[in-house]
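Only one protein chain is missing; all other protein chains are in place.
Chain naming follows the written order as A, B and C, and within any one chain the residues start at number 1.
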Amino acid sequence: MISRKSGQFKRLTYAFKVFRRKPTSMAGLIIVVFFTLMALIGPFFFPLDIRAYPAKRYLPPSWQHPLGTDPYGRDVLMQIINGSRDALLIAALTGLVTIFIATVIGVSSGILGGLFDEVLMRITEIFLILPQYPLLLLIAAILPAGRELTLFEVSLIIGIVQWPGTARAIRSQVLAIRERPFIEAARCLNLGSLHIIFREIIPNLTPYLVMNFFLALTGGIYSQVILFSLGILRFTSINWGVMINIAMGESALINPKAWIYLFSPIVCIVLLQTGLVLISSALEEVFNPRLRTEE
Amino acid sequence: MSPAAGKNRDVLLSIRGLTVEFRVPRGILRAVDNLDLDVYDDEVLGLVGESGCGKSVLAHTILRIVDPNGRIAGGKIMFKGKDILSMSKEELRRFRWKEIAIVFQGAFNSFNPVIRVFEHMLDTTYAHDEKASKEEIVKRSKELMRMVRLDPDAVLERYPHELSGGMKQRAVAAMAMLLDPKLLILDEPFSALDVLTQKFFMKTLVDIRRETRKSMIFITHDLAQVAEIADRVAVMYGGVIVEAAGVEDIFYRPRHPYTRALLKAVPSIVGSIDELKPLPGPLPDPVNPPPGCEFHPRCPHRIEICSKIRPELEQVDDVSLVACHRWRELN
Amino acid sequence: MSEEPLLKIVKVTKKFVKGGLLSPKKTVRAVDDVSLEIGRVENVALVGESGCGKSTLGKLTLGLLKPDSGTILFEGKDIWSLKKEEFAKFRRNAQIIHQDPYTSLNPVRTIFQSLAPPLIRNKEVPNRKAAYERLRELLTMVGLTPPEDFLNRYPARMSGGQMQRIILARAVSLGPKYIVADEAVSMLDASLRLGAVDLMLELQKKFGMSYLFITHDLGIARYFILKGSGKVAMMYLGSIVEAGEGDSVIQRPIHPYTQVMMTAISLPDPKLTRNRPIPNLRSLEVPRLEQVPSGCKFHPRCPYAEKVCEEKVPELRSFDSRLVACHFAERFAH
Partner (left out) sequence: MRWIVRKTVLSVITLFCAVTITFFLYRVIPGNPVDLMINYYLSLGYSYEEALSRVLMMVPFVPTAPLHEQYVDFLKGVLRGDLGYSFTLAQPITRILGYAIPWTVFSVSISLVISFLLGIMMGMYIAYKRGSLLDKIISFYSSITTAMPQNILGFFLIWSLAIQLGWFPKELGPYGPRVDPSKFNLEFITSVLRHAALPILTYVLTSMGSWILMMKSSTISVLGEYYVTAAEARGLKDRRIVTTYVGRNAVLPLFTRFAISLGFMFGGALLIENLFLYPGIGRYLTIGISMRDYPLVTGCFLITSVATVLGNLLADLLYSRLDPRIRFE
């Protein structure tokens, strides 16, 4: 008889159909799944080893070291695989932090309205005007006070810097949904504020949140590359940004031996970002059928 | 009252077998389906139909304005012996507004928000006559503004957003007459006006028509407006003309079952309500239209043939046409 | 017997303020000192041009908006001084039907998901299963058969006419005493409109509620009132200018605005409509709501305006079994 799930299921199958119809969207999905698997199970096969092996400095690719070695004689592939874990973890946490802050602020601002909304939006506007990346650097440089930041703290900082745009977008969505007649009807039907917020408004917002989550993921990767490749953050472990930073410190650009070491993390970043962008534009198409190009 | 509309008159615009299709997510939507229609010199043709019947698409297609997802799939639109559909791009550009002008349904949005109203007049004139003198354009614009009862000084130098919806709508109508076209297409021109302004605008149109002897196609879903202004009426349903006749024939002696049903379904502020009766069933789905006569699923007089063969538009008398298998027996 | 009316609107005013902390403020009096009564199982057709405040008045009577001054009494009690449970009860008793069926249903919920929670939450039915049965009955009642076909559908997969029926079913599902139909049939096609009105009146016979039928279309208002029962009220720039039983306001208008409206409106009859006089108005422009004229709001356009009309706001007074807000009502009565 009445299936609560059937709708969600239909949407999922529909989303998959859209993905399958467009090769680019499918490619995005495959890339992201590939990197996720690499981050999840890769390190079990290539355990992290950060000891230096001076004798193995800058070895060319071989069966033993498919991507060669770095200036300290460490295997590059091992670093890429272990680095993907940090990169994706920070990106995912950043995405969650961003969406969480943005949703709380955007939804409460949009629903409560009035002075509360006015104040929240002015604060958001001020954050939007402040230069984003210098602010990121400033916070990242001053907060740790000489110690190493945890991955979660890094994500938190990035999230704090990048939430305002998303919050404003979510607020305007909430305002638009709130004005729709079905909300007014729900009030007349005595459905209560909680039902209206969580059952009527939020479900209409979900596609939008998912889309913004993927955008926040790319933002998370962008920002961590800035932080790590410029050497702003202290670090002991290995990740892609750190690899770029070390490579640049070793003048990898003018050292032909070091090219593979430099370009390995770069290629990974390019691929992962491409995958994420492709997925978010595919999602946009799923949720906004008006954008669907006729085939 | 209208003279025997269409009788012994020259045909100004002649549409034959026109088909316009749109690609929509569900498939192909045939908005105008093998449609025939004539517009005579010096007449107001009222084109009525409910939403989605294709009347706006038809109006746009006459000037070859079709959405990117739409396509003119066939037919001819002859204007003074020339097929509009086979004009070159430049020919078409020169033809537009000079011979046929159109006032869109969203007329109040027809102004570019960043330039003044007068600049629209300049742009339009220069597009057709590079050597036009500015004084002439000023004079003509002022004259037209007065014609639609607008104060020229208060309108021409303003930006569009400074005018009210009703003022914009009238200014657009004035602009439509800028190049003195032979045919004026008015697509729901009153949608933004209140009843009182509507009445005046309608009278203005009638006056203009009487003075300039222009032809007009007046498109609306409101039968009352048609009764007020049209000489001849064409009723559209499901992408085709189902009946066309002089205005009094349509209102007092409707032939097509749809016309009759529609007249009975529209309440007025006069007359008895006892004869009013809702039409059964929904409007036809333009993506999957019913076979045969588009109206047959809702028609009280349908017989077997109605669901199989689409009725042709038949000549009833000099001016009247009807597309129904049973029009003879039903009268 | 002088029965207490179901709904009594007493001198209600609602202002909207545009702009905020730092931007210029504009005040719009959407509803200006309006009084109106609606009896039990009685209808009022509220007619006016778009932007005259008729929708706002409708929302005020539902407690969706709070008036700036004046009171709204439902069954004799001021709805804004009700206790929480009483207000909840009022909410159940007063429902709304919107103009656009497409935005009146939550697009991400099925019909069942949209219509069942109100029944369960308001304890009309004990559980989901009972809700399902009740909704089957309701959908059959509004002519959507078989109802199972519709309950699991999403709104996007229905036509406008079908959705409007669902919305009617939802509005009556809690057994309300009062329904505001805010341009409820305006978006429907001409051929479907009468059917929807007939259905509304049929439901009124079954459930016995009152309608506030808001529309800009005089023809449909007249049909509603003649086919059902009740009165017609004309609204202009936030005020009611004339009200009367049946279609008397439409047939024999007294207020100059109403008179002008009735002559200006086109009739679906070529001979009749072309022989009517052109109303004689002083100005074509509708005043902006931000700066409504002083005194009688119609005076800048009224052909009969005199000095007093500019200065004094005419009261809505009883006259010739009618309510009229004009200083010179006597002069225009036939």
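Going forward, contacts are C-beta pairs under 8 Å (C-beta built on N, C-alpha and C of every residue); 3 or more make two chains touch, one makes a residue touch a chain.
Small disclaimer: the values here were computed from a predicted structure and weren't measured.
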{"item": "Contact residue for the chain not shown (choose from B:R9, B:R71 or B:R94)", "value": "B:R94"}
{"item": "Candidate in contact with the missing chain, chosen from B:H128, B:R149 or B:R260", "value": "B:H128"}
{"item": "Residue among A:L77, A:L96, A:V210 or A:I226 that touches the chain left out of view", "value": "A:I226"}
{"item": "Sole residue of A:L120, A:V154 or A:L276 that reaches the chain not shown, by the stated touch rule", "value": "A:L276"}
{"item": "Touching residues (missing chain, whole complex) on chain A", "value": "24, 122, 125-126, 129-131, 133-135, 137-139, 141-143, 145-146, 218, 221-222, 225-226, 229-232, 244, 248, 253-254, 259, 262-263, 266, 269-270, 273-274, 276-277, 281, 293-294"}
{"item": "Residue numbers in chain B that touch the chain omitted from display", "value": "63, 65, 93-98, 101-102, 104, 106-107, 109-115, 123-124, 127-128, 159, 161-162, 172, 175"}
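Methods note: only the chains that are shown with their structure count from here on.
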{"item": "Whole-Å gap separating chain A and chain B, where each centre is the average of the chain's CA atoms", "value": "53"}
{"item": "Between chain A and chain C, centroid-to-centroid distance (C-alpha), Å", "value": "50"}
{"item": "Mean-CA-position distance for chain C and chain B (Å)", "value": "32"}
{"item": "Set of chain A residues in contact with two or more other chains", "value": "none"}
{"item": "Touch list for chain C against partner chain B, complex", "value": "49-50, 159, 161-162, 189-195, 198, 218-220, 222-223, 226-227, 247, 250, 260-262, 264-274, 278-279, 281, 284-286, 288, 301"}
{"item": "For the chain A and chain C complex, residues of the former touching the latter", "value": "1-4, 6-7, 118, 180-182, 184-192, 195, 199-200, 203-204, 206"}
{"item": "Residues on chain C engaged by chain A in the complex (per definition of touch)", "value": "20-21, 59, 62, 64, 88, 91-92, 94-96, 98-100, 103-110, 112-114, 117-118, 121-122, 128, 132, 151-152, 154, 167, 170-171, 173-174"}
